[in-house]
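Everything below concerns the one structure shown next.
Note that one protein chain of the assembly has been removed; the remaining protein chains are unaltered in position.
Coming up: chain A.
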Amino acid sequence: MAETSQARASPSAPGGDAGGEEDKHDERMLECNICLDTARDAVVSMCGHLFCWPCLHQWLETRPSRQVCPVCKAAISREKVIPLYGRGNTKQEDPRNKVPPRPAGQRTEPESTSGFPGFGFGEGFHMSFGIGAFPFGIFTSTFNFGDPRPSAAPRGTAQFEEEQFLSKIFLWVAILFVLWLVFA
């Protein structure tokens, strides 16, 4: 293996076609400085160095505390690279928006077996409509039955009655909405 590879790459192999060599030189202009292959989803840094976006992205991920150009060590950042679009490139999508996905913080909703997140009956019935669980935000309310929360108004007062009443209304609206979701 070692010998064959060496023989194949041997400098003594005469360059038969000079034109071919020239073409190769042109191609190298468009090679990614990291994988040394023709740049795909090409981006260019402010210092003028060309990379595949996936390659540069991985470099920036490897050294989050030292964001420098892999060629000239100038400061570099995700926001300050320019995507390159060649002619005939029909879908001119910013490569930074596709592979690999932006490593932003991600929130995942907890899995629910009933198919309806945050809805359940039991002691101290507690129901909340989280943002994202419902297509609208007006139900972002919390319902409490059983043990009132410490912040709730004392039992027996007018305010307590009013809160109970409002809670019930909201609960009925919510239940109607659920039924609508199920049967609509």
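The rule we apply is simple: a residue touches a chain if its C-beta (ideal position, glycine included) is under 8 Å from a C-beta of that chain, and two chains touch if they have at least 3 such contacts; residues count from 1.
Rule of thumb we're sticking to: contacts and distances are computed from a predicted model.
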Among "Multifunctional methyltransferase subunit TRM112-like protein", "Acyl-CoA dehydrogenase", "E2 ubiquitin-conjugating enzyme" or "Ubiquinone biosynthesis monooxygenase COQ6, mitochondrial", UniProt-listed name of the chain not shown: "E2 ubiquitin-conjugating enzyme"
Touching residue (missing chain; options A:V44, A:V68 or A:L84): A:V68
Residues from chain A at the interface with the omitted partner, ascending: 1-2, 5-6, 8-11, 33-37, 49, 55, 58-59, 62, 66, 68-71, 73
